[in-house]
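The structure appears right after this line, and notes come after that.
Excluded from the complex is one protein chain; the other protein chains are retained at their positions.
Up next is chain A:
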Amino acid sequence: MTKKPASASSSANATAARSTARTRGGRRAPATARKTAEADMAADVKTASPPALSREEELEAYRVMLLIRRFEEKAGQMYGMGLIGGFCHLYIGQEAVVVGMHMATKEGDQNITGYRDHGHMLVMGMDPKGVMAELTGRRGGYSRGKGGSMHMFSTEKKFYGGHGIVGAQVPIGAGIAFANRYQNNGAVCLAYFGDGAANQGQVYETFNMAELWKLPVVFIIENNRYAMGTAVSRASAQTDFSKRGVSFNIPGEQVDGMDIRAVKEAGERAVAWARDGKGPYILEMQTYRYRGHSMSDPAKYRTRDEVEKMRTEHDAIEQARQRLLGEHGLSEDELKKVDADIRRIVNEAADFATHDPEPDPSELWTDVTLPHDGPRA
């Protein structure tokens, strides 16, 4: 990937200026919170379209976003069947964020996130079978059935979790970036967290250190409008999350997280900034989760119309599909083949996760500690 350090600074400033104008109206009253998500999104749609993707890029983005969508739909079904237990947080609606960001990175860059993590794993190339089998608590799962939905890792694919404590992944992600700088390996760590986690104190402790030490980390705030059931405007004094780094001198921008092209463009700018030794960068991804916070959330805090409007007017996968059929000239048949292929992958994963045995009882006692005199790293 090519670096674009020269453009980074001016773009960031331009965005900051735009953000200021946008939020000058002040805080929204809680009473209107229900109506705000869609209205906000409409206001955020940029007048100028972001640069187009090539046919291959668009198709690959579509394929991975669809994989995540279908995987999550299947996980929801399997939860309903009692095959998946505990907490299960679906990523449906937010797919463009991880897929666009992944397109902006290169081999060796790391990812870390919170508990809504299935999409982040799939985008890193982790095997859907291993992810699904972890959801069902089976021995073939990425954590051999001992982590579950919120706790999965792949050192091979540079995915560092999968963290169940809101905000914990932020300093850990900065620590991975600290190791990148220490080892001078040129890698950048993407640390994802939500609008809810953005109010945790440790996030700001991390912002301070990351900028102080110019760590190669990009903080991606996935603003899906609700921290569990609390609308952003009811939980945050400053609802423009791109400004959350202002007092630490960290540049930030708001991005239409429902547009894969916009995510990739901003992601490239942010990753180049971090890789160039300029320190951290904040991207607020304005996105939307179609499902509840977790499987047990009836989502009474928003209207059905609000969700429906987002699905029909802003869905990232549908937008990519229309571009593939239109400007990229793909046929319905060609896309049907992609859809069929994805369904096959997801069904195989579900099948594997249903029939793979549970962990051996002896696994209860393994992986607690390693021998103290093991090989030295």
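What we mean here is this: a residue touches a chain if its C-beta (ideal position, glycine included) is under 8 Å from a C-beta of that chain, and two chains touch if they have at least 3 such contacts; residues count from 1.
One rule holds in what follows: contacts and distances are computed from a predicted model.
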Listed names "Pyruvate dehydrogenase E1 component subunit beta", "Multidrug ABC transporter ATP-binding protein", "Transport permease protein" or "RNA polymerase sigma factor SigZ", matching UniProt entry of the absent chain: "Pyruvate dehydrogenase E1 component subunit beta"
Which residue of A:79, A:160 or A:219 touches the chain not shown here: A:160
Listed residues A:54, A:183 or A:362, member touching the removed chain: A:183
Given A:56, A:107, A:333 or A:373, the one touching the chain that is not displayed: A:373
Residues belonging to chain A that touch the chain removed from view: 110, 112, 141-147, 151-155, 160-165, 168, 170-180, 182-183, 201-202, 205-206, 208-209, 212, 366-374, 376-377
